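For this depiction, one protein chain was excluded, whereas all remaining protein chains were kept in their positions.
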Amino acid sequence: MQFSAAQIAVLINGTVEGNPEVLVGSFGKIEEAVSGQLSFLANPKYEDYLYTTSASIIIVNDNLELKQPVTAALIRVKDAYSAFATLLSKYQELKTQQLVGRQEPSYVSTSAKMGEGVFIGAFAYIGENVTIGNQVKIFPQVFIGNNVTIEDNSIIHPGVKIYHDCKIGRQVTIHAGTVIGSDGFGFAPQADGSFKKVPQIGNVVVENGVEIGANATIDRATIGSTIIKAGAKLDNLIQVAHNVEVGNNTVIAAQAGVSGSTKIGSNVMIGGQAGIVGHISIADGSKINAQSGVSKSIKLPNTAVTGSPAFDYTSALRSQAVSRNLPELEKRIKELEQIVKSLKFEV
Amino acid sequence: MQFSAAQIAVLINGTVEGNPEVLVGSFGKIEEAVSGQLSFLANPKYEDYLYTTSASIIIVNDNLELKQPVTAALIRVKDAYSAFATLLSKYQELKTQQLVGRQEPSYVSTSAKMGEGVFIGAFAYIGENVTIGNQVKIFPQVFIGNNVTIEDNSIIHPGVKIYHDCKIGRQVTIHAGTVIGSDGFGFAPQADGSFKKVPQIGNVVVENGVEIGANATIDRATIGSTIIKAGAKLDNLIQVAHNVEVGNNTVIAAQAGVSGSTKIGSNVMIGGQAGIVGHISIADGSKINAQSGVSKSIKLPNTAVTGSPAFDYTSALRSQAVSRNLPELEKRIKELEQIVKSLKFEV
Partner (left out) sequence: MQFSAAQIAVLINGTVEGNPEVLVGSFGKIEEAVSGQLSFLANPKYEDYLYTTSASIIIVNDNLELKQPVTAALIRVKDAYSAFATLLSKYQELKTQQLVGRQEPSYVSTSAKMGEGVFIGAFAYIGENVTIGNQVKIFPQVFIGNNVTIEDNSIIHPGVKIYHDCKIGRQVTIHAGTVIGSDGFGFAPQADGSFKKVPQIGNVVVENGVEIGANATIDRATIGSTIIKAGAKLDNLIQVAHNVEVGNNTVIAAQAGVSGSTKIGSNVMIGGQAGIVGHISIADGSKINAQSGVSKSIKLPNTAVTGSPAFDYTSALRSQAVSRNLPELEKRIKELEQIVKSLKFEV
């Protein structure tokens, strides 16, 4: 796919300066781009590259003043970065839409229902009574268990495994290797020290617009549903245990984990490698710092916490600061003790 | 599959109250169940739902006194929750047993030996000299390397990868995406700063009744075996390094990691995201709190530890409590210093 400067200018509402017919077929950073690539200049720090880059087209802010002539065609817009991102999104959508049809060999049960414009990659497995919406893209080696539904425009990357009975909404993206609907970790201790499995018969519900990273795990509920609400964004290698609820537009960074039955509110931000114990609730808008260990419910919205165990951000930071001077503090106590001892003696 | 109230009552040793011929085909929470579903009431907190639920059959404790008539058929048993769990287990066993035969395309080497009642899902790969026991269920896209043995009644979920020479016992369950037998992380530093791989020629032995969650990794031994002993339960995204031993009925929660050659005793409980260094031993019955970092052997059985580095639970908690007051403590020291200074002056 190749596009001219004139075509691109229309898409991003810009004006061309230079040759409107020059073509590009891919994207590059301004400092690395080669001929035939499109780039952008948003940060003035990089302006020098404007005069040395080999990019064929560069999107720039409309108030940019050139210090010398450029060889590339420029497209002037209000906000160069945002226009560039818009362009990328449209480009990726286009490429994704072009993926249509079924590669062979693949396994699609006869009871599965398929929408229009669906892509099924090679070695993908579609179980019984599965319902796949329009424009859903299922990459190679994906496993879709019995009775799963996936709604319109969702993208399931290679090797994702979705166990039976789970529900995936519209415009959901799930990255490679992620497992949805594995059994929750439920075992009843027996008198002899062994454990008896508690059957996990619930499912996972992933609502519209959710994105989940690679190699994450989201367990099915013991009974009922583990729920990832609309617009939530989960990074790679995240663990979400059975019966957890993750609220709307909540963001969870890589390698964080949430234990069973915990309810996380909306617009919460959870840092990487943070851990949250089970059976608590986290108020809307909470900010949980990376590597924190949250052991109690957060009841006040917009609370920021840090540390393991996690406490209110400001006081935790103050304690950490003193904590760094502990050897000095101990020395001061020792000195006081000696002075006081001598004082007592004198008295 | 549909079952009548009378059939179910026989399975769980209960007595039917209401229509013994009413049929159910699935399970639901009492507050959400629809017609054709079976539910249970164990917690009196939920008793009101008994009179409003659409469930067709409800398992209840035999001492329950009805406050008003119910439309569902009741099955009275000694312990409603436990009867319900038993029923679920039997139902899942039944469903699993019905999975038999080989889906195509799958790859089974001619030297592989298969027991009876085995299921091989589409795109599964069975290497040379593999031995698969009776009633083993191998889901789609599983990889079983050369010379692996899997004993009776084990369940290998979609996309699990088991490297060559590993041994899986009876009634083992391994969830989707887990990797068994990848190379241990062994590299010998060279004079020029680079690293030379130390070949990892051991294997992994997973004993009877072990359950391993999704996307976990268990490395093969450098030489000899990494061993997960009978009855151990490992959650999602766990790392077990080369030559580790995990004891009988030990439970490890999600995202915890155990470094090389460490020996973990029986009935140990390891919390989520905990880490254990290499070449140490953990006594039977130890409790390691979530996010702890265990850097020394735990020699005394039933010790509880917490923190990173981890210490005895009670004293660590006491230190944490004081640690939270550090700024206050520092203030008190400052005041003491001023008083003492003035005292000295007076004297």
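Think of it as A and B in the order they're written, each chain with its own count starting at 1.
Everything that follows uses one rule, which is that a contact is a pair of C-beta atoms (placed from the backbone, for glycine too) under 8 Å apart; a residue touches a chain by one contact, two chains touch by 3 or more.
Nothing here was measured: the structure is a model prediction, and the numbers come from that model.
Enquirer: With the full complex in mind, choose from B:28, B:133, B:231 or B:257 the residue touching the hidden chain.
Expert: Of all options in B:28, B:133, B:231 or B:257, contact with the hidden chain holds for B:257.
Enquirer: Touching the hidden chain in the complete assembly: which of A:196, A:296 or A:324 does that?
Expert: Considering all chains, including the one not shown, the answer is A:324.
Enquirer: Which of these, A:123, A:163 or A:185, touches the one chain of the complex that we don't see?
Expert: A:123
Enquirer: Among A:273, A:286 or A:303, which one is in touch with the chain left out?
Expert: Final answer for the missing-chain contact: A:273.
Enquirer: Touch as defined at the start, partner being the missing chain; which of A:61, A:249 or A:295 qualifies?
Expert: If we include the chain that is not displayed, A:249 is the one touching it.
Enquirer: In the complete complex, the non-displayed chain touches which residues of chain B?
Expert: Touching the missing chain: residues 105, 107, 123, 125, 141, 143, 145, 159, 161, 163, 177, 179, 182-183, 185, 187-188, 193-195, 197-199, 201, 215-217, 219, 223-224, 237, 239, 241, 255, 257, 259, 273, 275, 277, 293, 308-309, 311, 315, 318-319, 321-323, 325-326, 329, 332-333, 336, 339-340, 343, 346-347.
Enquirer: Could you list which residues of chain A touch the chain missing from the display?
Expert: Contact residues on chain A toward the absent chain are 27-29, 32, 85, 88-89, 91-92, 103, 105, 121-123, 139-141, 157-159, 173, 175-177, 209, 211, 213-215, 231, 233, 235-237, 248-249, 251, 253-255, 266-267, 272-273, 290-291, 308, 320, 323-327, 329-330, 333, 336-337, 340, 343-344, 347.
We take it that only the chains that are shown with their structure count from here on.
Enquirer: Just send me the rotation angle from a CA overlay of chain A on chain B, rounded to the nearest 5 degrees.
Expert: The C-alpha superposition of chain A onto chain B needs 120 degrees.
Enquirer: Using Cα averages as centroids, what's the distance between chain A and chain B in whole Å?
Expert: 25
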